[in-house]
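Note that this complex is displayed minus one protein chain, with the remaining chains in position.
Chain naming follows the written order as A, B and C, and within any one chain the residues start at number 1.
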Amino acid sequence: MDLRFDEADEAFRREVACWLATALTGEFAELVDAGGPGREHEHLQARKAWERRLGRDGWIGLGWPEADGGRGLSWERQVIFHEECARAGAPGRVGHIGEQLLGPTLLMFGTAEQKARFLPGILDGTRLWCQGYSEPGAGSDLAAVRTRAELRGGEWHVDGQKVWTSLATEADWCFVLARTEPGSLRHRGLSCLLVPMDQPGVDVRPIVQLTGTSEFNEVFFDDARAARDDVVGAPGEGWKVAMGTLAVERGVSTFGQQMGFAREFERVLAAARATGAADDPVLAERLLDSWMQLQVLRYTAVMTLGAPAGSTPGTEANVAKLMWAPWHRRLGELAVDVLGAAGTVAAGPGVDELTPAQRLHLFTRADTIYGGSDEVQRTVIAQRMLGLPRGPA
Amino acid sequence: MDLRFDEADEAFRREVACWLATALTGEFAELVDAGGPGREHEHLQARKAWERRLGRDGWIGLGWPEADGGRGLSWERQVIFHEECARAGAPGRVGHIGEQLLGPTLLMFGTAEQKARFLPGILDGTRLWCQGYSEPGAGSDLAAVRTRAELRGGEWHVDGQKVWTSLATEADWCFVLARTEPGSLRHRGLSCLLVPMDQPGVDVRPIVQLTGTSEFNEVFFDDARAARDDVVGAPGEGWKVAMGTLAVERGVSTFGQQMGFAREFERVLAAARATGAADDPVLAERLLDSWMQLQVLRYTAVMTLGAPAGSTPGTEANVAKLMWAPWHRRLGELAVDVLGAAGTVAAGPGVDELTPAQRLHLFTRADTIYGGSDEVQRTVIAQRMLGLPRGPA
Amino acid sequence: MDVGFDAAQRDLRRTVRDLLDREGGAGRGSPVWRRIRELGLLGITVGERHGGAGASSVELGIVLAELGRALTAVPFLQTTVAATVLDRSAAPVAAQVLPGLVAGDLVAGLATPGPASSLPVGTRSALTGVLDNVVDGPHLDLLLTPALVDGDTVLAAVRTDVAGVARTTLPTVDRSRPQARFVLDGAPAVVVGDAAAAARAVDLLLAAVAVESAGAARHCLDATVAHLRTREQFGRPLGTFQALQHRCADLAVLVESAWSTAWYATWAVDGDPATAAVSAPLAKAYCADAFRAVAGEMIQLHGGIGFTWEHPAHRYFKRATSTDLLFGGRAWVRSLVARRAGLRP
Partner (left out) sequence: MDVGFDAAQRDLRRTVRDLLDREGGAGRGSPVWRRIRELGLLGITVGERHGGAGASSVELGIVLAELGRALTAVPFLQTTVAATVLDRSAAPVAAQVLPGLVAGDLVAGLATPGPASSLPVGTRSALTGVLDNVVDGPHLDLLLTPALVDGDTVLAAVRTDVAGVARTTLPTVDRSRPQARFVLDGAPAVVVGDAAAAARAVDLLLAAVAVESAGAARHCLDATVAHLRTREQFGRPLGTFQALQHRCADLAVLVESAWSTAWYATWAVDGDPATAAVSAPLAKAYCADAFRAVAGEMIQLHGGIGFTWEHPAHRYFKRATSTDLLFGGRAWVRSLVARRAGLRP
């Protein structure tokens, strides 16, 4: 057991840090700390340019096989890249859905032709993706998907509605889970289709959130089209593909996320010191709890990321989500609580004019809902990790 | 709305307090604070004498109808009696199962003959009862009762096992929920039988608890006998009778219980002040929380006890249990935590030689289990009070 | 002892609920405020000699619980608390302003309470200091505040439209609870009560906030339970899932106990003022905690829809947060309880 990065890894860390120090300047200087959950609406054009810059300099697909255009780097180096980006305040990615969800899905299930067509646009940061899984009636219960697609005249005709689709306004393509066998039930008869967003049958409507801003969207498909071959995996195997996508969600990016959490914590601590709240024993104890839990998040990520497969198969991500989401939500509560009455005063009169502390407080309510709610995580952990038996029906 | 006791009630309070000050002397002086949950094994003979003293002076059955030998007093006066007993440290009752469970059950469901035979022994404190409901396979799930009774040769023959039976070693009689219709399922075919304890077919075995003491027992019935007429309600209607018994559990005695809690809290606070723990900000906050919650328990009891029937029918007792049991358990944790390392040192080398703080810490783990576990209370509240629908099966 | 609400009190509740179901808007120009004025609710606790109904704090609480339930954004709580306080005052100014308050022509309120170090100081006729985060501040014609005069605490009244008073409206996250900051610079003031009156005013304010919050918290639970009864996932209503049932049960315990605590304190401010010194701050602290917890769970148990601007859940969540952070904040209110209960020096 050796839980340190080795010297060569540390050299790579310095390389990443140097690159970031150089790159996050000029046109990109304004992007420090921009974007990301709760701030997804910020500086979109500049962040798209940043995505192309990342691609140009070879920072996308670090862990992908070299044969597929990636760099085949170890998980340690991927962790380091994410950590350094977060430490430098690099902006929230707009290409992460392509790089971290669709790309790995294509690497697992895609044909050679699909990989050749779709991976380069992800790797060079020019083609953005969004994910069309959740529906109004299929949130926690993804198998209740009702969007349907029919193969007619050599192409798929897609009808239905998706919801909670991040960055749909910016995306060029969407990977859509749709029911392709009429009358099929639950997990059967679904397919994963690749659908271009720029067509008459696709309508994106932003959802105004409790923050007054929008980053989630509704996406309506009204006879939208997808090419016959743009289905990932065999038609009817969409559930398997979707589960594969969800399994790769999170992983090495966890460490970058934690570095971002640490920056947020430091801001809350600084505010608490400025207001004197850090001297209030109850708030001081909550700050200490928060800081300790953040270290525990990191220790747990270190100990489980590289653990030999098979110990607790596939549920590490569920455990991690059920740790960080409630932690982050509590940090949001702490962020306004250390401000006291001042925490109730907004940054301005507009509905979306919130202070960073307020934005954290409000937006983190979503953390325990999206990406598998706390409740879904608990059921998965109980049944798949602990082996508790399913109840009736 | 007027949440004070009126002047006549306060006069009654002074009468009770005077009686207690006189009575809790001499042979009964040693009984101050003795008995009750966690200390049920203490001074049993003297407490039985105390029970007879209560009966002699007319302090049993305060709320029972005068026609049945009670005093027909208002709920306010019953509350006052319980409060003053707790305030004076009057010992934990050994006759409360008769007075507070069986008696009211007979008043609801008993025949005139049963009332004439059984109520006087309760009212004069000479006949003690225990309750035979729970079984090893029927804890939270009372309808799974397997003890069976058969009417043969003019009397009931009882076979089976009860468990968690308080004061069974002291009781003269037991009211037993038994299956009297062979092959009947769940709530049907049960009867409530009155069984004398002093007979060859009844065997009582104390259960050693985590405190090293015993107050719960197993009771084995091996062809035990009950008279043909000693069934409460009609044969087969035992479930209705049992539910009636459980509904009267708690009520006015809640206030006495809370007064006892207040005495316990004061002892924890005194210990915290003696050790300096009261100056530790985290423990000081927990002490304040505990005290505040204790007031909330009282406010809630006041506001719900006299509330017009029909507002939240019958679930006040469930809410009260789900408030006091976890509160009391937390008080037990606080009791040892304020002592720090000293809280781990026992009163002596025997397994049952615990300090009062340790006894509170350990015994309160049972509070959230017996008398309907927290989990059962939550289900009742969700379904009966909130009207959430039952799940499948 | 008489625990329940009587028929007249139940009628009052029905009347107010019907009114709030029908009329909307926010602030002094709204239809709902006009109806509140017409019904004479603003004088509910004011003696008949000043044109009020002479009812107790319990009747006031009934209206407040309904306003909390509906989250109606009008300066009712502040105005009625101020009117109740002034009704007890022998100062001539009280008789002058009470008819206006009862009629709704004038709006008054208390400055946010807090530690003594934050009080304005001065003479019995002029005060200097900053009163921050004053709830309903933008609406107020008259401001009541504890103040330090020659080392004594008094309760003072300050008109807001005079020289020496500068008002700044503050933008708020909880848009149902506007705020202003008042900078007093030798502001003309009159003393309307002594230190005991100032303390009783704060107790009344805290009890009023508690019962308003209890009403709001109860609504959060009701709305969540209604959602769980109908919303289906995995082929059956969410409310059939035991894990959600048990969480709702814990919320129900919180709401029931907050409700009882709020009512105890609300009754006590008139019925047993000596005990209100503990029960009022205790109720405010407890109900704010309960409200925050149940409003947070309201979002969680509604899932994604509870996170949208369109759904009312966020308004309750923001109100719960402001309830906890305003009116002295959590630590100060709890320290009041601890000191008055003798738990701390």
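Rule of thumb we're sticking to: a residue touches a chain if its C-beta (ideal position, glycine included) is under 8 Å from a C-beta of that chain, and two chains touch if they have at least 3 such contacts.
Since the model is a prediction, treat every value here as computed from it, not as a measurement.
Participant: Among C:Thr72, C:Thr160 or C:Gln245, which residue is in touch with the absent chain?
Facilitator: Once the missing chain is taken into account, the touching residue is C:Gln245.
Participant: Of the residues listed, A:Leu269, A:Val282 or A:Ala347, which one is in contact with the missing chain?
Facilitator: With A:Leu269, A:Val282 or A:Ala347 as choices, the missing chain is touched by A:Leu269.
Participant: Can you list where chain A touches the absent chain?
Facilitator: 1-6, 9, 76, 269, 284, 287-288, 291-292, 295-297, 299-300, 302-308, 312, 319, 322-323, 375, 377-379, 381-383, 385-392
Participant: Tell me where the left-out chain touches chain C, residue by residue.
Facilitator: Touch with the absent chain occurs at residues 241-243, 245-246.
Participant: Under the stated touch rule, tell me which residues of chain B contact the chain that is not displayed.
Facilitator: Contacting residues on chain B, toward the hidden partner: 134, 137, 139-141, 144, 163-164, 207-210, 212, 216, 280, 282-283, 336-337, 339-349, 351, 353-354, 358, 361-362, 365-366, 368-370, 373-375, 378-379, 393.
Please note the rule applied: only the chains that are shown with their structure count from here on.
Participant: Count the C-beta pairs in contact for every pair of chains, then give the pair with the highest total.
Facilitator: Top-ranked chain pair by contact count is B-C.
Participant: Hey, how far is the Cα centre of chain A from the one of chain B, in Å?
Facilitator: Taking the average C-alpha coordinate of chain A and of chain B, the gap between them is 53 Å.
Participant: Could you put a whole-Å number on the gap between the CA centroids of chain A and chain C?
Facilitator: 41
Participant: In chain C, which residues are in touch with two or more of the other chains?
Facilitator: 236, 244, in rising order.
Participant: Of all residues in chain A, which are in touch with two or more distinct other chains?
Facilitator: In chain A, 282, 393 touch at least two other chains.
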